[in-house]
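Missing here is one protein chain; the remaining ones are kept as they sit in the complex.
On to chain A.
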Amino acid sequence: MITGILFFDVMAVLVISTSIGMLVSRNAVYSALFLVLNFASVAVLYVTLGAPFIAMAQVTVYAGAIMILFLFVIMLLGAERLEGESTIRGQRLFGGLLAVILLGELTWMAVFQSGLSPAALTMPASDFAGPTQIGLTLFNTYLLPFEVTSFILLVAIIGAIILTKTDNIGKRIIRPGKD
């Protein structure tokens, strides 16, 4: 029990420090790498919660696919270095204020709503996040949202293809008869 809490503390510090590192880093590549570390440490938290499937999906999709594309774009644009101070005035003050408000809100929820007693938290079944359970839930309970999401993704894919092929499509729209 004690080792579990200690492990959680270490991971929690890691999660928070990597996200702060992402925010304050002046080099976009380092920011992206901090975010990757953040995703990885959150994935470790998922494993300790007994949800290895979600942890692996998190690493594969976010750390493995999406962040590598971010890195790709940063490198291609050569936009690694952030020049000077931020251009929007009072941004930091306002951001800090919002962060304090959010922290207060979360503390209030944790202390007053759940009462901070471990008895109020119930452990789910040990296989609640196995591949089979997730599949069954997705295709039984949440079938419609699942289908809608896949449809939106399909539209996004077609949109990306059209955006990169503007020349041909434009010609076809302007002169439909001659093509």
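Operating definition for what follows: a contact is a pair of C-beta atoms (placed from the backbone, for glycine too) under 8 Å apart; a residue touches a chain by one contact, two chains touch by 3 or more; residues count from 1.
FYI, contacts and distances are computed from a predicted model.
Per its UniProt entry, the chain excluded from the display bears the name "NADH-quinone oxidoreductase subunit H", taken from "Cytochrome c biogenesis protein ResB", "Heme chaperone HemW", "glutaryl-CoA dehydrogenase (ETF)" or "NADH-quinone oxidoreductase subunit H". Checked against the full complex, the one of A:Thr60, A:Gln91 or A:Thr149 touching the unshown chain is A:Thr60. Contacts to the hidden chain, counted on chain A, fall at residues 29, 33, 36, 52-53, 56-57, 59-60, 63-65, 68-69, 71-72, 75-76, 130-131.
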